[in-house]
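With one protein chain removed, the remaining protein chains of the complex are shown where they sit.
All chains are identified by letter, namely A, B and C, in their written order; residue positions are counted from 1 within each chain.
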Amino acid sequence: MKSTCYARIIEHIEIAPDMYKMVLSAEEIVKSAKVGQFVNIHCKYPGSLLPRPISICEIDPEFNTLTLVYAVLGKGTKALSQMMVGEEVEMIGPLGNGFMIPEDAKDHIVIGGGIGTPPLLELVKQLKGNIEVYLGFRCHPILVKTFEKYGAKVYVATEDGSVGTKGNVMDILKERKHKADMIYSCGPKSMLWAVAKWAAEQEIKAQVSMEERMACGIGACVGCTCKTKKKQDQDWQNKRVCKDGPVFWSDEVIWDD
Amino acid sequence: MKSTCYARIIEHIEIAPDMYKMVLSAEEIVKSAKVGQFVNIHCKYPGSLLPRPISICEIDPEFNTLTLVYAVLGKGTKALSQMMVGEEVEMIGPLGNGFMIPEDAKDHIVIGGGIGTPPLLELVKQLKGNIEVYLGFRCHPILVKTFEKYGAKVYVATEDGSVGTKGNVMDILKERKHKADMIYSCGPKSMLWAVAKWAAEQEIKAQVSMEERMACGIGACVGCTCKTKKKQDQDWQNKRVCKDGPVFWSDEVIWDD
Amino acid sequence: MTKVNMKVNIAGVELKNPVMTASGTFGSGREYGEYVDLNQLGAVVVKGVANEPWKGNPSPRIAETYGGMLNSVGLQNPGVDEFIEKDIPFLRQYNTKIIVNIAGRTIEDYCEVVKKLGDADVDLLELNISCPNVKAGGVCFGTDPFMVEEVTKAVKKVAKQPLIVKLTPNVTDIVPIAKAAVAGGADGISLINTLLGMAIDIHKRKPILANVMGGFSGPAIKPVALRMVYQVANAVDVPIIGMGGIMTGEDAVEFILAGASGVAVGTANFINPRATIDVIEGIQGYMEQYSIKDLKEIRGSL
Partner (left out) sequence: MTKVNMKVNIAGVELKNPVMTASGTFGSGREYGEYVDLNQLGAVVVKGVANEPWKGNPSPRIAETYGGMLNSVGLQNPGVDEFIEKDIPFLRQYNTKIIVNIAGRTIEDYCEVVKKLGDADVDLLELNISCPNVKAGGVCFGTDPFMVEEVTKAVKKVAKQPLIVKLTPNVTDIVPIAKAAVAGGADGISLINTLLGMAIDIHKRKPILANVMGGFSGPAIKPVALRMVYQVANAVDVPIIGMGGIMTGEDAVEFILAGASGVAVGTANFINPRATIDVIEGIQGYMEQYSIKDLKEIRGSL
């Protein structure tokens, strides 16, 4: 039977302004975690109740550790950022479907935007063959070196041009006209939509990792829906990001809504 | 202007089952604290809001420390008991009127029941002349040695007879037929009422420290009232325990209510 | 250890303990079944089912508030046919009672669902009258005693299982509403459904919920729920299922003392997937502590 996990923090550092890396000792979760899944983590502040979904950035089965990378946005992530090494974090997980890595895929395009970047790290670790990673940030790129360490070619765009190409991730992506077996992406909805359109043009299958405000995180409350096409007809349906996702096929999502 | 005080815990021990002593470094409060006053202290647990009133047990102006002794009753005191040395406690105070020590009083009777005992300790330290302390407990007496250290004669009753006389504090008090200049008392309402009756019979003035559920603690919300007689006529009025008390004259309180 | 009897009888159906799931917070039990042994629950109250599949409201549907949350799921559900086909067989694997929560936009809608459930293997029906009545200009059924009596009567006539009516707390006085449900034939009352609330994102300067307003639940609302259960328990003679903010066994005991026969755990599931079990164990611990042999001894005993 699954249960709440109390994971001890063994490393916690600010890797960019308001961007934190947290390494947790979480054997139970590590045992079954798949790339692209997330945990639902309790951030404690006055009046807090619901857990927050944070993607799994790295899984280390050797040391039974889980790495999360998160941005401080509101009260929850603020409270999380104030936790100390040695403290325990309450969470459930791993949750969601994760990325699908086809056996025969050899040429991969990985696209990340801002705080959508972290879950792609474990992905790159697990991909085999040629891997190109395209990352877009407002100003402070994160994890670039680590992607390179895992053997990917990394291309970076920043909106202010401080690092890499000035512009967004689509600008560097379109430049390359690169054909591949699979696209994997995570980032803001507007970026994912652009990726979906580009993937359709290029006729490459693309997976997009979506975000939505959640309550239960396990598929019971139907709070975190994403509008998707029904295969059989013109009709559509609301799928649950936490259970049916967070990873969807880019051509399955109804974007213009 | 008064303000919230963040006092660091410098000692925190369980002195009897579910009974704790907490020593705080609280210069601001120590500077103005008087015997019989209390602090309103924030105990943090999920959903917590209102501070809890806890009497000042000892004031040490030399080291700027404040001692509190409290029993674990509910969520608030439970949370308080889990705080660690080095942590800061948020509180306001000193609050309330405190005990009145008449200049010329030389013979004092001090009566405490259970967790009503602690505020009497600082009182005994400040009293001059002959001091007799009568304490009643269910089973585990607290602070007896310290009262003796400060020069009081201490008589103890326990309900289970494990220490001192078997019975309640009124049993040992009535035995003595002792005349005095002033009675000071703190404890459960039923005990204070008995003290009030006895004091009236003996024609000794008595001060009683009352308890009531509080919100603001400073006299603004009128949440913590105690029914008292109006001097001028047969009428009565609701006085605020936090501001007009917690110490009242025993003959001022309307007990049978 | 004293042997405590946690059994309760709700409208003729015996539950092994008073703890059930609040509709809409537990799906049909499949997801939480991975975290809790469904055999231990008094009953599973499934999410609202309608005559046809409902798509629900746009996202975002969830907002957190101080000690509470808002939802605007909008009763998304796959319809009663799929429910009967997939969820009942799943739940029947477990030794627990099945209570079906019913949604509708018209009296006919409600009756249609209840008729389809007539031959289905379910134990109790829970009529959710917090839905807007489209034939009455969208006014919520549950806010008007006449509509409450009317819809209860109509549904009761076609119902094969005992009927519980679930009240909305968004009313001036809950007592006439509860009485109307009983007058209409309700075999039990459950309350409270969510309060109507709102939250605003001050940075985007927009309501957090796409639907602007939503249903407010969680520990924050418990004082309102407890007050209404107390008021209704003193006004009607049918069993009451109390809910609203129950997080612990202590919370549940408050509802039982206020007069509830059963209790439901909702939002707490999202915070602690084992909340239902913790509540059961908490009630049991309380009974043992005070040597209570049957919950009857304390129910409504304030």
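The working rule: a residue touches a chain if its C-beta (ideal position, glycine included) is under 8 Å from a C-beta of that chain, and two chains touch if they have at least 3 such contacts.
All of these numbers come straight from a predicted model, not from anything done at the bench.
Touching the missing chain, out of C:4, C:98, C:257 or C:279, is residue C:257.
The chain that is not drawn here is touched, among residues C:120, C:136, C:210 or C:224, by C:224.
The residue touching the chain not shown here, chosen from B:69, B:214 or B:253, is B:214.
Interface residues of chain C with the unshown chain, by the touch rule above, are 65-68, 70, 143, 170-173, 195-200, 202, 205-207, 212-213, 216, 219-224, 226-227, 230, 245, 247, 250, 253-254, 257-258, 286, 298, 301-302. Residues of chain B that touch the chain left out of the display are 1-4, 42, 46-51, 92, 212-227, 236-238, 243, 257.
Heads up, the rule we're going with is that only the chains that are shown with their structure count from here on.
With centres defined as mean CA coordinates, chain B is found 57 Å away from chain A.
Centroids built from CA atoms put chain C at 35 Å from chain A. For the pair chain B and chain C, the distance between mean C-alpha positions equals 46 Å. Contact of a single residue of chain B with at least two other chains is seen at positions 47. Shown for chain C are the residues that touch two or more other chains, namely 67, 219.
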